[in-house]
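Of the protein chains in this complex, one is absent; all others appear in place.
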Amino acid sequence: MAEPALALLPLKNPVSNPVIAVNVSAEQGTSLWKDAARRLKKNHAAIAGLVTVTVIILACLILPSIAGLLADPNLQNLPNKNQPPGGAHWFGTDHLGRDIFSRVLFGGRISIAVGLITTFVSITIGVCWGAFAGYCRGAVDAVLMRIVDILYALPFLIVVILLGKTIEPLTSKLTEAAINLVAGANADSAQVNTTRTWIEPITTLVPLFLAIGTLSWLTVSRIVRAQVQNVASMDFVEAARSLGLGHLRILFRHILPNSMGPIIVYTTLTIPGVMLLEAVLSFLGLGVKPPNSSWGILIEEGSNRMLSNPWLLFFPSLFFSLTLFSLNFLGDGLRDALDPKSAKD
Amino acid sequence: MTRCALFLLPALLCLTGCQKETQVEKANRDGIFLMGNSSEPKALDHQLVTGVIESKIIGALFEGLVGDDPEKDDGLPPGAAASWEHNADMTEWTFRLQPEGRWSDGYRVTAYDFVFAYHRMLHPDLAAPYAEMVYPLKNGEDYNKNLRGRILLHANVVPGVTWEDAKDIAFAGDAKVALEKGAKWPDSTTDAQRLDFVKGTGLDALGKEALEWIAADLTRYPWPAGFDPVKAKSLVDVMAAKAGDDLFELANVGVSAPDELTLKLVLREPVPYLPSLVRHYTWFPVPQHVVLQHGKISDRFTEWSRYPNLTGNGAFKLKIWRVHDMIEVERNPHYWDKANVGINGVRFLPIENPYTETRAFLAGQLHTTYQVPSDLIKEVKKKAPQEFRQEPYVGALFVRVNTTRPVLSDPRVRQAMALAIDRQQLCDYILEGYFPATSLTPKMGSYEPDKILTFDPEKAKQLLAEAGFPDGAKFPRFTMLISRPSARASAEAIQAMWRRHLNIMVDIQNKDWGSYVSAQQNLDFDLAAAGWVGDYLDPTTFLHMWTEGNGNNNTGWHSKDYEALLSKAALEPDPAKRLEVLKQSETLMMSAYPILPFAWYSRNYMLRPEVKGWHPLLLDNHPLNTLRLER
Partner (left out) sequence: MFRTLFSRFLQGLIVLFVLFTITFFLIKALPYGPFQSDKAIPGHIREKIEAYYGLNEPVYVQYGRTLGNLLKGDAGASMRLEGLPVTDIITQAFPNSIQLGVVAMAVAVLLGIPLGVFAAWKKNTVFDYGAMMIAMIGICIPSFVIGPLLAEKFGRDLEWFPVTGWSRSSPLSWILPAITLGLASAAYLSRLTRAGMLETLSQDFVRTARAKGVGELAILTKHCLRGGLIPAVAYIGPAFAAIISGSVVIESIFAVPGLGLHFIKAIETGDTPVILALVLLYGALIIVANFVTDVLGVWLNPRLRSSR
């Protein structure tokens, strides 16, 4: 195979020309972001994605908060179960006669929150871990990567069961404290109950998924490591090193920006995984508690009834897929926009 | 690459073409019954399992004294025994075995095999989890619990000491002495440690060395005040001499074989339903010659119960055993009634996922399924109305209450919660085909319990107010445990009913199976959605568990009156009167509401029309040997 031709160093590339990179670093902040925003605006798929995601997130955040707008997502009406979409129930009713539209919106809050938090934690850890391993190489790399090997093979399910058991007392204290804080100490039981419906999922899920985020960064770290190794072997890094730039600076300023593509992609791929993981964990008593729901649980429940009542599966899946499609196109657009090498476009 | 694909395509198409005959059609030609059986059996040694899954396969491989009637629950056709009789008070039974009875390796099935089986079942070292089932045999419990002192004294082998003299001795040890888990005699080196060890362990469980150490200085054991040291010495000497011995003979367990084909059972109390009881697999024989060939009587899980060694006396013998894949049995050429076996074999498929199982059935891969999930009932009724079966089954679903929790300890609260469950709605809309429970025990034979449970939200509210929670105010927030996704819908419905009718909010928490079971057994829960399926057709299979200390009680509730009624029933030889007493006991227990039953099971499953000789049965023990497959 032919070695890539490396003779020419195009002057426009700020990274591969270390002199420029060093010099412009002061004013780089504003112009880089401005450029990125400008490039992003031109990308129609990314903008469509951004709009869709925003609309869905806002709908899930705002609509359920407006009193009386949506049906109670947990109000059962057994004789009215499994109604197809239409009339009073836009998305139909589920196997207990509950309104699917409100359940999808209420569930969206939990799924989106869980998806974003966990992904943020796991990507942050994974990127740093992988970057250090890939950049340092040698013994550091070996130790870091063997730890990854161990974590890979640990029985995740057992860890989660034990984690849930450990965290449970903590979260229940947190819940009570949060309710007291929000509803006030002398609130009556009705007030406490309404406050609880939205506070409890947050106080129980957030700590758990923070914890899960700290366990699910393994593949990211391996991808980043491979990518960093690849970039670090390129000539401009050698050049930067010969100029005496610090290691951290080289790593975070020069190597990581050139590895953004796979990182962004893997981020958008982690989100759906985490959302579905939440549904699995709820069957271990760790996810959202019944009667509350999430997209993952709605999809899981719907999948069991998809032959006779397809709308039970269709609407939650639609919201889930729309969100993820949009995030992916947005992610691709962001990657293009942030690419230091596409400045010329 | 392309050429390769071109070559593969016709091959694939041909294979698809050959598939046109479904597996069921092929099986019909071969006379093989394809049976969905939900999951992999824990094992096939029927003395060491407790499940329902196992019973189907064991029923094909082994045969009890009394057979299963394909049409009636109370039919008692001959099985391994050709006939039986009992004495006037139903405490002594004599079974005459089939003269042509043979194991699948051709050896004769003798009464000695049964004696050996019950000996093994009760052997303390085998630790059969379901040994309780054969406790009706006289002295069986003493032997199984290894009450050595009691057995030796009753057998009159201790010179100069009778049971009356010695009954105050702490044979079981002093529970107050905290011994380290797994403490052993050789670990105790100092005298203080040894004293603690013997005191905490008790005479019954001490080994030879420890007993001899006591014999050397009798003050080393805490004898009851004023116990004659001579008697103590005599007792310890005998116990040391017999230490480690199997006391089966001395225990005089109520099973014997006067001759090769006669089995005599002596019971500790009248058991009018014994013929029905011995249809349970815990009473099945084991082949003495095979078991002993692969290990001692007390060895758990030796090769004897694996392919190809497993030898049974049933209509079929083991042909293939692939874990999580399938178990196939074929005709037993030595079966005494082989002329009347209608099929050539059975294939048990452990398909865990009921949706997958139903799909496999609809695609012609199974003759019958284990269960149809309630989500699919509507769909299946439409697609295969002829094949769908819905039959009553002796099982109940209930909410178990931890009556040791504050507030839940108030019977009025429990009653209020029971009254606020709309069972009719649950069964109409969620548990389709199930029946609204009015008590715990479903109707079986001539037993029908009083109707205790009703739906009465007004009265429920009133009771809750009396208990100090008018309109649910300040009612603590309890958590209801569930363990299976399929339990979620009914739990959510009950949660909503309590909220609507009592204005109380109960949390639902899904737990993994292990944590769910252990939380209940440790009384570390508030409420739990649970179920129970009867093992045999007698109400005691539902009632015995609510006694004090029973491992399946797990409610913290017990009552001396209740246990007195159960004992009274146990001693009552007249079947009708006995059922009457049991009914009283059930009413007493249900009126205390330690459990809140809400539905009686129905079995929803699929069955192909070409299967003949399959009739609705309450216990669902369909004898497989009488099935026929129409081509």
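Going in written order, the chains are labelled A and B, and every chain counts its residues from 1.
We adopt the following convention: contacts are C-beta pairs under 8 Å (C-beta built on N, C-alpha and C of every residue); 3 or more make two chains touch, one makes a residue touch a chain.
This structure is a prediction, so every number in the text was calculated from the model and none was measured.
Undergrad: Pick from B:Ser515, B:Thr555, B:Asn604 or B:Asn621: which residue touches the chain that isn't shown?
TA: Of the listed residues, the one touching the omitted chain is B:Ser515.
Undergrad: Which of these, A:Cys128, A:Ala183 or A:Met306, touches the one chain of the complex that we don't see?
TA: Checking each option in A:Cys128, A:Ala183 or A:Met306, the one touching the absent chain turns out to be A:Met306.
Undergrad: Of the residues listed, A:Val159, A:Ala178 or A:Leu215, which one is in contact with the missing chain?
TA: Touches the omitted chain: A:Val159.
Undergrad: Of B:Glu352, B:Glu548 or B:Glu580, which sits in contact with the chain we cannot see?
TA: Result: among the candidates, B:Glu352 touches the missing chain.
Undergrad: Even though one chain is hidden, which residues of subunit A still touch it in the full complex?
TA: 1-10, 13, 16, 43, 45, 137, 142, 145-146, 148-150, 152-155, 157-159, 161-162, 165, 218-219, 222-223, 225-227, 229-230, 233-234, 258-259, 261-262, 264-266, 268-269, 272-273, 276, 299-300, 303, 306-307, 313, 317, 320-321, 324-325, 328-329, 332, 335-336, 339, 341-342
Undergrad: Identify the residues of subunit B touching the omitted chain, counting contacts across the whole complex.
TA: 12, 15-16, 19-20, 40-43, 45, 48, 50-51, 124-125, 127-132, 144-146, 180-182, 300-302, 305-306, 322-325, 349, 351-353, 355-357, 359-360, 362-363, 365, 512-515, 517-519, 521, 550-552, 554
By our rule, only the chains that are shown with their structure count from here on.
Undergrad: Quick check: how many Å separate the C-alpha centres of subunit A and subunit B?
TA: 47
Undergrad: Would you pull the subunit A residues touching subunit B in the complex into a rising list?
TA: Residues 74, 76, 78-79, 81, 95-97, 161, 165, 189, 193, 282-285, 289-291, 300, 304-305, 307-308 of subunit A touch subunit B in their complex.
Undergrad: For subunit B, which residues are in contact with subunit A within the complex?
TA: 355, 373, 375-376, 378-379, 425, 428-430, 472-474, 485, 488-489, 491-493, 495-496, 505, 507-512, 515
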